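And now, chain A:
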Amino acid sequence: MKQFIAFVRKEFRHIMRDNRTLLIILGMPVVEILLFGFAINMEVQNIRVAFYDPTPDAFTTGIAERIRQNSYFNYQGNMQSMEEMEVAMRKGKLDLAVVFPQNFQESLVHSGKAAVQLLSNSSDPNRGSISATYATAIIASFQQEHTKLIQIPFQIQTENRMIYNPLMKSSYMFVPGIMGLVLMIICTIMTSVSIVREKERGTMEVLLASPLKQGTMIFAKTIPYMVISFIDFIIILLLSYFVLGVPINGSLLLLFMIAILYINLTLSYGLTVSTLVDKQVNAVIFSAITAMIPVLMLSGMIFPIDNMPLVLQALSAIVPARWFIEAVRKVMIQGLGITMIWKEILILIGMTLFLLGVTIAKTKKRLE
Partner candidate 1 sequence: MKAKVIEVSGLTKKFGNFTAVDHITFDVKEGEIFGFLGANGAGKTTAMQMLCGISMPTAGAGTVAGYDIIKENERIKRNIGYMSQKFSLYEDLKVWENIRLFGGIYGLTDKVIATKTDALLERLNFREERNTMVKYLPLGWKQKLAFSVAIFHEPKIVFLDEPTGGVDPAMRRQFWEMIYEAADQGITVFVTTHYMDEAEYCNRVSIMVDGRIDALDTPAELRRQFNADSMDEVFRQLARKAKRGD
Partner candidate 2 sequence: MIEVKDLYKSYAKGKVNALNGITFSVEDGEIFGVIGPDGAGKSSLFRILASLLLPDSGIAVMNEHDVVIDYRKVRQIIGYMPGRFSLYQDLSVEENLTFFATLFNTTIEENYHLIKDIYQQIEPFKNRRAGALSGGMKQKLALSCALIHKPEILILDEPTTGVDPVSRKEFWDMLGRLKEQGITILVSTAYMDEASRCDRIALIRDGKFIASDTPQGIIENYADILWSVEGTRMSALLSALRDYSAVKTSFAFGDKIHITVTEGLQVGELRQYLAEKKFDDVRIAPIKPTVEDCFMALTSE
């Protein structure tokens, strides 16, 4: 136990004496929150939208009207044919086309189901997917109101994830994403680098030649980063609540629990990386490529997962941040309880155990 404490103390000293790194790991969440919150406007405005509605009825005109009224959209007119629509799209005159099937109302009333097709201009994939998401949300809210109104259960098939974000502010989307990103960077890169540094500087040789157990060392290595990343988590939470005005609708305790699970997972990943590389540079590159980029691209932080091709959707399932972000969104924004996130929790725990297993199997008690 004394060994353990001495080791943890040593690790804290390393961190505290490296002012530049300390500044980065504590300043990063602040910068990212402010950057995403103010500088990078994830909101898409002035979406040029057109409709194709072969058989107009009360529902389709109602939906079209809703979209036209919304300030994010800029109505371009009704198209007379799919061909006309495609031409306009190809010429870059449209961002989004809403296509109603024939006899929309009829099929809705009879089968309780109908699909609206949303065609987004993918020359700017981000703008396109966000436009589609906005439209989806509007349709969903329309459906909800009418379900209450006419007392018949029916379903317009579209994604309704933004129903809990009536203002459609993008900060609701990215705050959980930034949490996922920052924790991943700190835990994975910092832990792997701190272990690999010992290999590179030769101190690992001395540690190995001592009675210190490998397990003690590895566990002790993670403690400081656990503390720091938890502090970062709280910084992000405070900033997003007070500065960006993102509500915390669910249980704070549950939120902390998810954070700790995720931190453990990312720490485990950092340990795994450290068993695979021998140089600090490689540790950084490896962590960045395998941890950071997937968080940015595949976690749903920026690009909605439902808009991804199936292959990427499948790939996103092994990105830990995806499950963390989903869990945080559910608890923080939607205010759901633990019963609604048991799947995410189990996946996070499972991934952690898997990575720890790999680390233990790969950890050497000798130099080679």
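Regarding selection, all candidates are chains of the complex that A comes from, given by their letters.
The rule we apply is simple: a contact is a pair of C-beta atoms (placed from the backbone, for glycine too) under 8 Å apart; a residue touches a chain by one contact, two chains touch by 3 or more; residues count from 1.
Remember, predicted model here, so these are calculated numbers, not experimental data.
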{"item": "Candidate from this complex that touches chain A, chosen among 1 or 2", "value": "2"}
{"item": "Candidate 2 contact footprint on chain A (complex, rising order)", "value": "2-3, 5-7, 10, 13-14, 17-18, 201-203, 205-212, 365-368"}
